[in-house]
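For reference, the structure I am asking about is given below.
One chain of protein is taken out of this complex; the other chains stay put.
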Amino acid sequence: MSDKQTRFDMPPHTDVAWCPGCGNHMLLTAVKEALDDLGIDPRQLVMVSGIGQAAKAPQYINANMFNGLHGRALPAALGIRLSNRNLVVVVESGDGDMYSEGGNHFLHAIRRNFDVTMIIHNNMIYGLTKGQASPTSPIGMRTPVQVKGVIPEPFNPLAVAIALDAPFVARAFAGDIAQTRSVIAEAIRFKGCSIVDVFQPCVIFNKLNTYKWFREHTCSLPEDHNPEDRMAAFALAIQHEPLPLGIFYRNGKRALYEDQAGITETPLYRQPPPGDDEFEKLIDAYR
Amino acid sequence: MSDKQTRFDMPPHTDVAWCPGCGNHMLLTAVKEALDDLGIDPRQLVMVSGIGQAAKAPQYINANMFNGLHGRALPAALGIRLSNRNLVVVVESGDGDMYSEGGNHFLHAIRRNFDVTMIIHNNMIYGLTKGQASPTSPIGMRTPVQVKGVIPEPFNPLAVAIALDAPFVARAFAGDIAQTRSVIAEAIRFKGCSIVDVFQPCVIFNKLNTYKWFREHTCSLPEDHNPEDRMAAFALAIQHEPLPLGIFYRNGKRALYEDQAGITETPLYRQPPPGDDEFEKLIDAYR
Amino acid sequence: MSDLSMVFEGAAGQGVQTITRMLLPVLKNCGHHVFACTEFMSRIRGGSNTTEIRVTEKPRQAYVRRIDMLFALSPKAHEHLDRRIDADTLVFAESEQCAVPAKGNCIETPVKALALEAGSPVFSNTVVAGMVLGLLAIPPEELDAFLHDRFQEKGEEIVLKNIAAARLGFEWGRKCPAAGSIKLPRIEFGGSAAELLMDGTAALGIGVVAAGCNFISSYPMSPSTGLLTFLAEKSDAFGVVVDQAEDEIAAINAGLGASYAGARAVVTTSGGGFDLMQEGVSLAGMLELPLVIHIGQRPGPATGLPTRTEQGDFNLVLHAGHGEFARVVFAPGTLEELIHLAQRAFAVAHRFHIPVFLLTDQFLLDAETSMEAGAIHRFPLEEAIVETGKEYLPYLFTEDGLSPRGVPGYGAGLVRADSDEHSEAGFITEDFDVRRRMVEKRLARLGPLREQALMPTVTGLIDNARTLVVGWGSNRGVIEEALDLLGDPRVAGLHFSQLFPLNPAVASLLGERKLIVLENNPTGQFAGYLAIETGKNIAGRILKATGEPFSVEEVLEALRKEVGHE
Partner (left out) sequence: MSDLSMVFEGAAGQGVQTITRMLLPVLKNCGHHVFACTEFMSRIRGGSNTTEIRVTEKPRQAYVRRIDMLFALSPKAHEHLDRRIDADTLVFAESEQCAVPAKGNCIETPVKALALEAGSPVFSNTVVAGMVLGLLAIPPEELDAFLHDRFQEKGEEIVLKNIAAARLGFEWGRKCPAAGSIKLPRIEFGGSAAELLMDGTAALGIGVVAAGCNFISSYPMSPSTGLLTFLAEKSDAFGVVVDQAEDEIAAINAGLGASYAGARAVVTTSGGGFDLMQEGVSLAGMLELPLVIHIGQRPGPATGLPTRTEQGDFNLVLHAGHGEFARVVFAPGTLEELIHLAQRAFAVAHRFHIPVFLLTDQFLLDAETSMEAGAIHRFPLEEAIVETGKEYLPYLFTEDGLSPRGVPGYGAGLVRADSDEHSEAGFITEDFDVRRRMVEKRLARLGPLREQALMPTVTGLIDNARTLVVGWGSNRGVIEEALDLLGDPRVAGLHFSQLFPLNPAVASLLGERKLIVLENNPTGQFAGYLAIETGKNIAGRILKATGEPFSVEEVLEALRKEVGHE
């Protein structure tokens, strides 16, 4: 873990509830450093999450926090952004949270394309509830619930995002803090809905997808990959072996939801209520 | 509408609550004929739906029916199939039902790959609730709620299904009963999760996507299209103009959930409860 | 006649609502009190729907079963309305279009013929409106302005043809032998009581806009969608952010995100959609976020009768969401109350940082009524957001349990909201003592909420009354009218528009009187609650669960039985 100080650091001795050696620690470092790189003011940043081990991340970042319900980070993030578009909104949560309980919001957040960055801690397991399969668990993985091994096809967030024409789709590996940090910085800088699925080893419950496994089964995207090429991005997203890391897809052409919906710079909390004359006019229509 | 009699016809004078001229009538004909073509016994068929205009379809088919909650047809279908795998389970519902309220189940049903056929009446609108945008409504379409026009990118069910490696992905147009019937028959025959998105004109609320519009903006899939080619299927699925019709994608390699989960031919209602000796053994483990 | 009831029947899609849309303003502008209510099937075309228009001497907001004049325009009219037609009903119908009912005083009515004479069957509704004016001897010119407004988009020719159609209808009506037997009620002195005309949804929308609401995220569901549509229509004029959510769960979580960021947010839904919002309600309780939740009730369980009416969701909202925290439930009884309580809902939600419920139903939302403009009030907005200081604590312990409310991006502090049990700073905690104090904090505000709770409205003279007829929500009109007709000084009415919490003074107001509770649900949900809260015995329950509103007649009958007038 790097020792760089960031303005997003919490006071020393903050009790971090994650296990020693967990990939979450590295990802947290990468996120804080990326935020720092971008020079974001912590008071203008809202970290939004659901519930899970990953979803605790905002508790360890010096910024505003909305740690909501399991699976419901994205709608909350939408409400926040639409109410105050000056805020930087980052959603950080787990694979179960975002792809299982929150799967529907994942689809529809991408469809809207409001300015949010999703960082998904993809440990291919339910950590906080002690090791059941997540939507990204590999077929055959045994758990106390999946006694005969996982049956369903793993959810492929990148392929689905590209199918939805998500404008920024990337994958990183928490074990590589530097690259993760730079991909996350790019994603936050991107104006629109950006998705960063981050492979994150859970050292307690996932004995298959370890640091070693990820190192052996991942690679960089081909040097010549053009992220504006949707078909190429899709082909790489469905590639199984090895699993590429980096920015798969970028589509600068999608309009921003906030712009289309006419969201102004004035946050709603500053918006004056209708004047008495406006109210009178409203009533007048019913005379 | 064809006048062929099928064993799935309801008694004459059944009150059908759909509007005259609605594409649902034709789709209903196609479904009943496809079922008839396959020689299915109505008593072994369960038509499952959610809520909406489309979701009324099972009310007009002579078969078992589970007309459940808005958006929740797929989990109910799963429960039915896993409890009795001798039943043919067909889900018929609307685009709002299946892609908005039911979006999460759409993802996870495909991941499981249990034997179900989804027929989605895609009229690009909410019919029953009087004309709000659905997830497939075109950008810019005005409705009483979308007063400035629809903003989000339309949900592309085919592309998402292919991204999820759904093993059978097709599109049809209700205005062409014969083709719709044959695609649906193929889909039901297919052992696994098959998806048929059917363009269905709503003559009341959708003034953009009319019969004429669909005729002008659709085409057949290229003759040489190989439905086992996932990349080609994806390319065709994201094609906007014209919109191809037919069987985009087939993947015969995915295992059936029922087989993997060890579901036997004996329906659960016939399964004898544990005997007293088995119960004793269960208790014995705690001595 | 002091009370005229006209019913217009037609299939869905036949547009019979246009008839009432033409007639209501004309009648109102003549100085009459008008009230209209609607019942319709869950389909877009076909079936049999009706609108009832009442023209009354006193202001009324209730449904009557009795039909004085029926325009039966669909083949299903007879079957659907049989129960409501009696020998005194004048039935206007065209034997060609519609099986003429066996009962009633049938008058062959050439709607289609006159429409064709005007140029096309599409003018049928205008012909009928003209007929009504003729029958009631109201000058047909009163309609012209409306026809202009409504049809000008389609060109001058269509406007003129409609005007001609109305005239044809008018002439027929004027000459109809029945004309003499129909009398409009007397107009109140001045004739200008009825300045405004609107439906329940508009009244709700006006109240919500007046409250400074600037955010709605919701998913369509009858009969609640109207508020979403209303705010969408007004979004530009009033700066309301409108988002159609992918589902109800998204809707309430977006509402809470917005509220956290400082918006004045509302969500609208019905019982089934609300079920899905309950975890969000619990989150509002935990995060202490203001949110107004409108529930347009309809008959359950499950999909039930989607387009019909019931008052079945009181218990549901009272206990919605796991865990315990403060909340408030309002149930407006009239359109005026809709406007006022929508404002109060926001004020209370934002003063106490809690979820507040507005319970309406299909009957009330679709009801249309004339009302005095002077009766509508706008309440001043309280602003409760503070600029945060560096050491801001979003869940600071205070005497009354309310912490100053900061929002992210405003001030030097950080705003942390955590759905786990949390410290004053908003961080996750498992400290048992903090937990205990936070539970108390979230419940403490019930004290002032009780003290500030609205008292029920009394009808009649409570001091003399030995029996009280208790109602809530949309039944205010029907109880008031039935009591008026009953005219028994020993019986008074009590209408609750705040259902929870109850003002502690309610118990003594009830005193030792016999209590009869009327509500449109099968078990008497509010009756049960009133009994616990006040310790009083409920002597009788007048209940219903058919999907229809209570009619004045059945309430009167039930009251006669209860108080022994039979």
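Order of writing sets the chain letters: A, B and C. Residues in each chain are counted from 1.
Rule of thumb we're sticking to: a residue touches a chain if its C-beta (ideal position, glycine included) is under 8 Å from a C-beta of that chain, and two chains touch if they have at least 3 such contacts.
Quantities reported herein were computed from a predicted structural model and do not represent experimental measurements.
Since one chain is left out of the picture, which of the remaining chains does it touch in the full complex?
Visible chains that the missing one touches: A, B, C.
Which one touches the absent chain: C:Ile85, C:Ala258, C:Leu283 or C:Val328?
Counting the whole complex, the residue in contact with the absent chain is C:Leu283.
Quick one: say which of C:Glu108, C:Glu324, C:Glu382 or C:Glu451 touches the chain that got left out.
Checking each option in C:Glu108, C:Glu324, C:Glu382 or C:Glu451, the one touching the absent chain turns out to be C:Glu324.
Which listed residue, A:Ala30, A:Ile51, A:Leu221 or A:Ile283, touches the chain dropped from view?
Answer from the full complex: A:Ile51 touches the omitted chain.
Which residue among C:Pro301, C:Gly487 or C:Gly564 touches the omitted chain?
Residue touching the chain left out of view: C:Pro301.
For chain B, which residues lie in contact with the unshown chain of the complex?
Here the touching residues of chain B are 17, 42-44, 46, 48, 51, 56, 59, 62-69, 72, 74-80, 82-84, 86-87, 104-105, 107-108, 261-264, 267-271, 273-274, 276, 278-279, 282-283, 286-287.
Which residues does chain A use to touch the chain missing from this display?
Within chain A, the residues that touch the unshown chain are 15, 17-20, 51, 53, 69-71, 100-101, 103, 126-130, 132-133, 135, 144-147, 204-205.
For chain C, which positions touch the chain that isn't shown here?
41-42, 47, 249, 271-272, 274-276, 278-279, 281-283, 285-287, 299-306, 308, 312-313, 315-316, 318-325, 418-421, 430, 432-433, 435-436, 439-440, 442-443, 521-523, 528, 531-532, 545-548
The rule is short, and it goes like this: only the chains that are shown with their structure count from here on.
For chain B and chain C, let me know how many angstrom lie between their CA-based centres, rounded off.
Going by mean C-alpha positions, chain B sits 37 Å from chain C.
In whole angstrom, what separates the CA-based centres of chain A and chain C?
About 41 Å separates the centre of chain A from that of chain C.
Please work out the Cα centroid separation of chain A and chain B, and write it as a whole number of Å.
About 31 Å separates the centre of chain A from that of chain B.
Considering chain A alone, which of its residues make contact with at least two other chains?
Counting only residues that touch two or more other chains, chain A contributes 104, 107-108, 261-262.
Would you pick out the residues of chain C that each touch at least 2 other chains?
Only 235-236, 242, 246-247 qualify.
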